[in-house]
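What follows is a set of notes on a single structure, which appears directly below.
All protein chains but one are shown at their positions in the complex.
Presenting chain A:
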């Protein structure tokens, strides 16, 4: 396991304060308000649907995504896209989804 490569390409989301979130990408740190988080969640969920993933893989194999009210553009390949999906799911995670 090469941890250096791992941190290099990783995307993380942290919940800082009541209404402040931060998205850490390999190249920058982007702070997000809650509505911006919701928008990111919507986009990522849309992009990671089965048909959308297939379309991405069949075409350019990456996505460019505007975040934080179009202030930032991020580059995501499939593994990062899936990682970001998990990060978001964690933020929006609810206990009953694991209990059921």
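Note that a contact is a pair of C-beta atoms (placed from the backbone, for glycine too) under 8 Å apart; a residue touches a chain by one contact, two chains touch by 3 or more; residues count from 1.
Following the convention adopted for this analysis, contacts and distances are computed from a predicted model.
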{"item": "Per UniProt record, name of the chain withheld from view [\"Ferrous iron transport protein B\", \"Sarcosine oxidase subunit alpha\", \"Ferritin\" or \"Putative ATPase\"]", "value": "\"Ferritin\""}
{"item": "Interface with the unshown chain - residue positions in chain A", "value": "15, 18-19, 34-35, 37-39, 41-42, 45, 91-97, 100"}
